[in-house]
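Just one protein chain is left out here, and the rest sit where they should.
Right after this comes chain A.
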Amino acid sequence: MEGNHLMIEYLIKYHGKLEKALYQHLEIVLLTLVISILVAAVLTVLLLQFKRLSGFVIHLFEMIYCIPSLALFAIMIPLTGLGKTTAVIVLVVYNQYLLLRNFLDGLYHVDPAVVEAATGMGMSPNQILLQVRLPLARKAIFAGIHLAVVSTIGIATIAATINAGGIGSILFDGLRTLNTVKIVWGAVMAAGLAVVVNWILNAVEKKIG
């Protein structure tokens, strides 16, 4: 009871701070998402032309994906400094593994008979990509985006350690000053955001299916 009381008191007093953190967090996630999808789309189109490279490139992004986020943020600091820019760059790079793998898988694994029929009828490679492969891969493509969103929400929390702001800043403030209320608010917000967004995306995915 005592704990609940403190939590609510903090919310009443500092709700502006919490809102600002949430807003910053969403901003990072959204910015990352838009850039990630654009970059992944360009890379996908390129890798479709150079099929043999695709295994190598995905493997490369897989290796980067395995680097702990704290380490990757640290590595980037000498290059791009502290702050949001570095955070977004790292998050975009992380997402490439999730997005590329799903985009390419989806586009490659269209029923070969459908592609043969399309080719045999005289559809150009671009027409086959846009009118046949892309719509048939939409489930896999959306699944990749879903994964990337949830992963970005999580890792963006860590980005607070390099002064990118967001929900992580509440959490890490709390940890540094041993302020339990702050820690709990940070944790609840980080987890809550991920769960709610995941729930929304699941609903959207069902509609597409």
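The rule is short, and it goes like this: contacts are C-beta pairs under 8 Å (C-beta built on N, C-alpha and C of every residue); 3 or more make two chains touch, one makes a residue touch a chain; residues count from 1.
Here, contacts and distances are computed from a predicted model.
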| item | value |
| --- | --- |
| Among "ABC-type quaternary amine transporter", "ABC-2 type transport system ATP-binding protein", "PadR family transcriptional regulator" or "Membrane protein", the UniProt name of the subunit that does not appear here | "ABC-type quaternary amine transporter" |
| Which residue of A:I12, A:A71, A:M121 or A:A203 touches the chain not shown here | A:M121 |
| Contact with the hidden chain (one of A:L136, A:A187 or A:L201) | A:L136 |
| From A:I12, A:A113 or A:A203, residue that would touch the chain that is not displayed | A:A113 |
| Chain A residues touching the omitted chain (full complex) | 111, 113-124, 127, 132, 135-136 |
